[in-house]
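Submitted below is the structure of interest, expressed as structure tokens.
With one protein chain withheld, the remaining protein chains of the complex are depicted in position.
Letters A, B and C mark the chains in the order given here, with residues in each chain numbered from 1 onward.
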Amino acid sequence: GAALTAPLAARASEGDANILQNPAWTTSLGQPVAARPYGMPSQYESQLLRRESPGLARVGGASVSFAPLQGLFGIITPSGLHFERHHQGWHDIDPSKHRLMVNGSDDSLLKKAKVYTLDELMRLPSASRIHFIECGANTGLEWGNVAVPTVQYTHGMLSCSEFTGVPLKYLLDDCGVDYKKARYVLAEGADGSSMTRTIPMEMVESGEVMVAYGQNGEMLRPENGYPLRLVVPGVQGVSWVKWLRRIEVGDQPYATKDEAVHYIDLLPNGLHRQYSSVQEAKSVITTPSGGQTLLDHGFYNVSGLAWSGRGKIKQVDVSFDGGINWQTARLEGPIQNKALTRFNINWVWDGKPAILQSRAMDETGYVQPTYGQLRKVRGTKSIYHNNAIQSWKIIESGEVSNVQVL
Amino acid sequence: GAALTAPLAARASEGDANILQNPAWTTSLGQPVAARPYGMPSQYESQLLRRESPGLARVGGASVSFAPLQGLFGIITPSGLHFERHHQGWHDIDPSKHRLMVNGSDDSLLKKAKVYTLDELMRLPSASRIHFIECGANTGLEWGNVAVPTVQYTHGMLSCSEFTGVPLKYLLDDCGVDYKKARYVLAEGADGSSMTRTIPMEMVESGEVMVAYGQNGEMLRPENGYPLRLVVPGVQGVSWVKWLRRIEVGDQPYATKDEAVHYIDLLPNGLHRQYSSVQEAKSVITTPSGGQTLLDHGFYNVSGLAWSGRGKIKQVDVSFDGGINWQTARLEGPIQNKALTRFNINWVWDGKPAILQSRAMDETGYVQPTYGQLRKVRGTKSIYHNNAIQSWKIIESGEVSNVQVL
Amino acid sequence: FDNFKGVGRPATPAEVKAWDIDVRPDFKGLPKGSGSVDQGQELFEAKCASCHGTFGESNEVFTPLVGGTTKDDMKTGRVKGLSSGELPQRTTFTKVATISTVFDYIQRAMPWTAPKSLKPDEVYAILAYMLNLSEMVPADFVLSDKNIAEVQKLLPNRNGMTTDHGMWPGAPAKKGGIGNGGVPDTANKACMKNCKQEVQIGSTLPEYARTAHGELAEQNRSFGPVRGTRTLGPEAA
Partner (left out) sequence: FDNFKGVGRPATPAEVKAWDIDVRPDFKGLPKGSGSVDQGQELFEAKCASCHGTFGESNEVFTPLVGGTTKDDMKTGRVKGLSSGELPQRTTFTKVATISTVFDYIQRAMPWTAPKSLKPDEVYAILAYMLNLSEMVPADFVLSDKNIAEVQKLLPNRNGMTTDHGMWPGAPAKKGGIGNGGVPDTANKACMKNCKQEVQIGSTLPEYARTAHGELAEQNRSFGPVRGTRTLGPEAA
């Protein structure tokens, strides 16, 4: 509409008043350095916040807040906007009182159970790696049909950070774990829920699983597990146990509440899949996306995110006609193992209706499925692991909305 | 000392009270999601802040605040701790009133001068890349002799972020710039100083120079140029003009105040180097570093940062004996063009005095120089571009301090 | 490096005992103790009912704990409502296949505001009451570490789990692992041109859902390539 594009046009024949008269910030002295010893975003960014989806959970302590993907750039999620999922609320734990214990379900599985302080853990060989974390229930609201309006609510249980920590394998080695017998790891948190999940020893042995204390250059945020969380690259977020206080090696999986009652995927035949962990390749266009309105016809950079729990993203294709024809998008590098990958593609909107989709392919050759393909196997009540191709419909007014293409 | 290590040891024969009695956070309900719609670090992180160096500048509006490298991990600098350098203070600019103009020193250098709004710029093809930014004056206090106690003050005019924006070349192409004639670019800010710097067209043509709006996933912070700053990878920070409002293409360099009176390097012969821009390969150990004290003998992960304005870091070597013998450190990947690279190396401290050094090599084969080598050419009054090897001396008490090895 | 000199210390037996409270499906970790349905009812009413309802049926704070299971399910070990689609909602006992899970979770996490406050006997009693509510044990039942394995054999959905899928890494079940070795469910192709005849829309956003998440215009920047769509108030389309 004309009202929306007014600021784009010159306001008088002479030119734009914002140019002809110098603005206040160009004609005055600003604020000193360290005015904010720890900085915050601009006051004009206050609309991008993590938000709950009304009606999703009954209590805030066992709920989700979604990251505002519709306004984020690149692959690093600002830590202040990292999605949250707690089961018994979050605490700001005193690191000087926090301990990490490593023990065995049986004494025969390791040489000695040990206790580590933060002082000690932070002396060990550290690694820093960029990884995505996605809740297994991300996009879960949409298994049956379109349910929520924006990418914040469809895909916002997704974040990506640079994590720093100690590969868990070093700790298990230090305790003399018998890897032949101990094929499972129980990770336990220090919050009220003492969240527990079984982690496959294969992933620990690969060196990828980390006991992390750093996130995006600083310590983990309290909401994300300060001072320690497990990082299990490629695996759903619930396994990335926050406020990590104990690691037990065992010879059987543990069937904890969040792998025996939740985070189990209901199939059409009434069976539930247990220990479903890996997040398969997925992608979503974030700009433009549901609940947004394009200001004008013409050129647009269409931008989105792709990721895979099985490794690197190899290719992302974008369709503007609901999946009939596809074009390969540019990937912003470097493309990393089990990390978000930002893709961009040029587009000129001619003002006619369009349906935008993105389709990720990972290094195993796996291609993100359509809703039709996925529902054929998994039905519509799976709750978890919905990685179907997302569609955004654009109508003449420029309004973008959430639709599902089969 | 024993007092410091007390928390490490079991407090009674039974065990640690922090384990034997569950802490409060394990026996209570925590805070709900979105308690903080935009999150902040833990209350226990309050000691890591950006700080001024007393006596360095007379007024806060034309000063520096240093990033606390001594406590940072990985390569991403938390945006709240990004170093600051302002010349006339910082403003929180209203993006709806901000404009970017592209013009020529002469009408013949381009087809048309143009004006862009944020609405428009953010529609253009975007790139996201991780780059370091280092002030040309970083480590400048140390040209003559050791002057400051910690790595925050020796090297803290250094940060690294994922930047998202439009390659400047696209804008110049859009204005029909004549690249044969226009070999220089003037970048101008919208703050009181209207900071100006000359940028080499070679770097714009390479596609690396960006008009950035995004930093670490969100918009730039006000202190870092919200809503637009120039990103000039590999070049000293003063060229990364903040609050960018104008780009002029020209056939001569501009000799602006901050390239004709400051950011010029005094040589022993009395000449100043003008237009010194590229930051040569450099590195520093951040843990342990000056002003810290080791708690105990034994194993340590020695960690630091390396970077080069000429491309990727190829190798980092670390010495524990003041540069007589060296070992190659592990590099955390992926190693990126003109980005910080985190290195780590194992070390067992036997309690004897030691001098720790790191030495970066970049993909051109250039090796970071010693103080002796650098001073031979540049003397001691250069102020800018001190990339000498940093030394940290550790004495029996565990105290680490800043020394210079020639 | 063969050791991390000076880092970490052995855990004492008392420390391991204090924290190693997990209970596995094979009941490793199960504390000794017992509790009756009656005791459990009293405890449940005092400590649990406010959130979960007197009969574990409440939907107020969380999905119901009990309900939706039948005598027949107890025989087959498969909750029929899960496949027939007749189940109004999936309660805890319609899903759980391992009774250890419920014991373990109550012991570590409930009551929600006072986790780890229950003694083993109390957990046994509360669980006995929940089993009675689920019609798995009679009103005079006393649950204990001795007979919990028998109860496991009655769990309505005990045969309701499968690990035959590609989302657990490592070897497939036939080679000692528990998954299918990583084989995914779907095999989409990266077709590029004329990939289908027509676009079949399966679902569009219902009007109530468009406005149920607040004013979308206020959940986007007020500048940039797009605006948040105005969904509430007089200006809304």
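FYI, a residue touches a chain if its C-beta (ideal position, glycine included) is under 8 Å from a C-beta of that chain, and two chains touch if they have at least 3 such contacts.
Since the structure is predicted, the reported quantities are computational estimates derived from the model, not experimental observations.
**Q** What shown chains does the left-out chain touch?
**A** A, B
**Q** If I consider the whole complex, including the chain that's not displayed, which of B:192, B:222, B:237 or B:304 touches that chain?
**A** Among B:192, B:222, B:237 or B:304, only B:192 touches the chain that is not shown.
**Q** Looking at B:295, B:331 or B:348, which residue reaches the missing chain?
**A** Result: among the candidates, B:295 touches the missing chain.
**Q** Which residue numbers on chain A touch the omitted chain?
**A** Residues in contact with the chain left out: 8-10, 13-16, 19-20, 22, 26-29, 95-96, 117-119, 122-123, 219, 227, 296-299, 346, 348.
The rule is simple: only the chains that are shown with their structure count from here on.
**Q** State the smallest step count from chain B to chain C, taking one step as a move to a touching chain.
**A** 1
**Q** Among the chains, which is located farthest from chain A on the basis of C-alpha centroids?
**A** The most remote chain is B.
**Q** Give the identifier of the chain nearest to the protein's overall CA centre, each chain being represented by its own CA mean.
**A** So the chain nearest the centre of the shown protein is A.
**Q** Report the inter-chain centroid distance for chain B and chain C in whole angstrom, where each centroid is the mean of the CA atoms.
**A** Chain centres of chain B and chain C, defined by C-alpha means, are spaced 46 Å apart.
**Q** Determine the centre-to-centre distance between chain A and chain B, using the mean Cα coordinates as centres, and give it in whole Å.
**A** Whole-Å distance between the two chain centres: 27.
**Q** Among the residues of chain B, which are close enough to touch at least two other chains?
**A** Chain B, residues with two or more chain partners: 8, 10, 16, 19, 26-29, 95-96, 117, 119, 122-123, 219, 227, 298-299, 346.
**Q** Could you list which residues of chain C touch at least two other chains?
**A** Touching at least two other chains: 1, 3-4, 6-7, 9, 11, 15, 19, 112, 115-116, 221-225.
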